[in-house]
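Heads up, one of the protein chains got dropped from this complex, but the rest are sitting where they should.
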Amino acid sequence: MISYLANPKRYLRFARYATPVFGIVAAIGFVTGLYLALLASPEDYQQGHTVRIMYVHVPAAWCAQMAYTALAMASLVSFIWRHTLADIAARAFAVPGAAFTFLALVTGSLWGKPTWNTYWQWDGRMTSVLILLFIYIAYLAIWAIIEDKKHAARLASIFAMVGFINIPIIKFSVDWWNSLHQPATFSSPGAPGSSSEILLPLMTMMVAYTALFGWLSLRQITTEVLRAQSARKRQNPGAKVTIEAVDA
Amino acid sequence: MITEFPTTKLTLTDVGMSRGNYHLFSGVSFELTPGQVLWVHGDNGIGKTTLLRIASGFTPPETGTASYSMSGQSCKPENIIAYQGHQTGFKAKLTAQEELSFWAKLHGFNGQLPDIFTLIGLGEKLSVPTGSLSAGQKRRLGLGRLIISQKPVWIMDEPAASLDAEGSQLTEMIISDHTARGGSVIIASHSPAKVLGQNARRLTLRAAS
Amino acid sequence: MNMSLIKRDLKLAARSGGAWLLGLAFFMVFLTLTAIALGGDANVMRPLAPALIWLAVILSAMLSFSSVFMSDYADGTLEQLKLSKISMLSLCASKAAAYFIMAIAPLIIAAPIAALAFDLPSQVVWGICFSLFFAAPALSVYGIFASAVMAGRGASGFLVILITAPFLIPLLIFGVAAVDSYVQTGLSAPEFRALAGLSLIGSAIGLPAAAAALNANLE
Partner (left out) sequence: MLEFGKDAIFIWGAYGISAAVIGGLILRAALMKPHD
């Protein structure tokens, strides 16, 4: 799959069909998902109506992690094979990923206020999502600050991979730290039961978010590929090279 | 002084490179064998330094390949290449003596350092911090490091810059001594140096109109 | 690791006019400002002191990270080193060792003195020193990594802090916890094993990554 799409021409052919498919799935997903989440689903017997926040929080958190995984994989490909398309893809995943991470944090804290009566708990999950946001910001900052794009692609991919290996370590340490300081005085508002009434809107929103992430990434990758192609077309011819013997 | 170098070959095949969206060159191919000098000539900004850094193994070329071999076996660029770029590569706070003995240790040089200092004309400057040396004297110190490296292939970016007549003569002498012993050299320079012996070629990068 | 490279870095630090001591000065200024902000009451500060000292060490280290490769990159030493017999990996290991000696070791030595200013019992002081010592390799290595990424950029202090912060969080967590555990169980506390593990994993990830970043910067 990856090696098939590595060719820009083949990628563009794939994107011509895949982009609208993702777009349509996302659009349908959001319409039905919102209908199910806000209108057609009942309130939870424990959490009441606030359970509806889960339908936007969990998909955002899922996309935040999926985007970083995709980013790290693309970085690995870019680092090993020096593939321009992988650079472009890694970079394209970063902004949506950071935005979803931000959304996961904000919706999480809006869920926390009615549930725990506080906007923020330094619990393991929220803290590691916050750290993930820092990693995204640092990744984007490396791209922004390094002017030579070839250097930036390489250094950003190295950073992304180091970040990816460290995420489980950070997650483990934050969970451990949390269990030390807050010995289970509350449980984070996870999925309350798994009745189909809750599962159906949640799954629909998951599909919608994932398709949206796909659409956003493909749009940006396509744009960058076309930009690179047109830049190559407009490129100057380059220096003329001659090699000749010199008589001393 | 060291005796002879192993037979080395540096081969660039169809190398192309761009800087940002600016296409520098493509289709550069040459082979550098023992005793040869390649003089890279061209205006500022045309890509001389980029080509030298590709040949030195710092920068992988966008298209084409750079390959290196020693005694018929392919090897890494750092096995055979010594590079002297625009930056001196010396610490201002360390003395000339400290610097050369550090690099001698790093390159495994067993020869006599005082001889090297005499050769490059810095015999009196041993205990002077390199920050207090003139630009030309730093260039001479760089020549000393090239010798100490005992590498067969020297790649030099504008070696004649900021050197006086005597210094240029010294450079030419050291280079021709190096090629006579089976070494090879790539030089980027505006001015044609006299060192270009019978084995010299000129690679010209000229802006396409 | 290469001894002549470490010696050379130490010699350069000795001739830097005391610039290597600035991290130590920052450490003391930070703790003084904190003590003033907290009202200077020893009873209030005593329980906070291990965390504050740890924070001071991490912040001071973060501020000194960016300088590790800056001059080597700018004056061309790095490209000369790349073509020498030293591998980039052993270059990074040597740099980490030199960085530890110049920047981290003085902080570990200064920490007990700072601890006296907070009127800490000697067991806690030992806990602070040991926890810092166990975490020092990881701290140095991630610093080397961030510095290698930013080697070619001049004013990059803030970005270096942003790059290293996520990786230093586990150190901070286990480091502060190790101080408490030391008082109860000594060096056999699991936190020390965690810190040693972080240092090992950090070196296994950070040094090759730093070497790759240096190569990328020389391209």
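The chains carry the letters A, B and C, assigned in the order they are written, with residues numbered from 1 in each.
The rule is short, and it goes like this: contacts are C-beta pairs under 8 Å (C-beta built on N, C-alpha and C of every residue); 3 or more make two chains touch, one makes a residue touch a chain.
Because the structure is a prediction, the values reported are computed rather than measured.
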Quiz item: Of the chains that are displayed, which are in contact with the missing one across the whole complex?
Solution: A
Quiz item: Which residue, A:F102, A:W120 or A:F134, contacts the hidden chain when the whole complex is considered?
Solution: A:F102
Quiz item: Of A:L5, A:I53, A:V77 or A:I146, which sits in contact with the chain we cannot see?
Solution: A:I53
Quiz item: Which residue numbers on chain A touch the omitted chain?
Solution: 38-39, 48-50, 52-53, 56-57, 60, 95-96, 99, 102-103, 106-107, 110-111, 113-114, 212, 215-216, 219-220, 222-223, 226-227, 230
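Simple rule for what comes next: only the chains that are shown with their structure count from here on.
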Exercise. Please categorise the chain-chain contact pattern as a line, ring, star, complete graph or other.
Key: complete
Quiz item: Counting only C-alpha atoms to place each centre, which chain is farthest from chain B?
Solution: A
Quiz item: Which chain has its C-alpha centre closest to the mean of all protein C-alpha atoms shown?
Solution: C
Quiz item: Where the centres are mean C-alpha positions, what is the separation of chain A from chain C, in Å?
Solution: 31
Quiz item: chain C: which residues touch two or more other chains?
Solution: 219
Self-check item: Touching residues (chain side chain A, partner chain C) in the complex
Solution: 79, 131, 134-135, 137-138, 141-142, 145-146, 150-151, 154-155, 158-159, 161-163, 165-166, 169-170, 172-174, 176-177, 180
Quiz item: How about chain B: which of its residues touch chain C in the complex?
Solution: 56-60, 77-78, 81-83, 85-94, 98, 102-103, 105-108, 145, 149, 151
Quiz item: Along chain C, where are the residues that touch chain A in the complex?
Solution: 145, 149, 152-153, 156, 159, 162-163, 165-167, 169-170, 173-174, 177, 194, 198, 201, 205-206, 209, 212-213, 216-217, 219
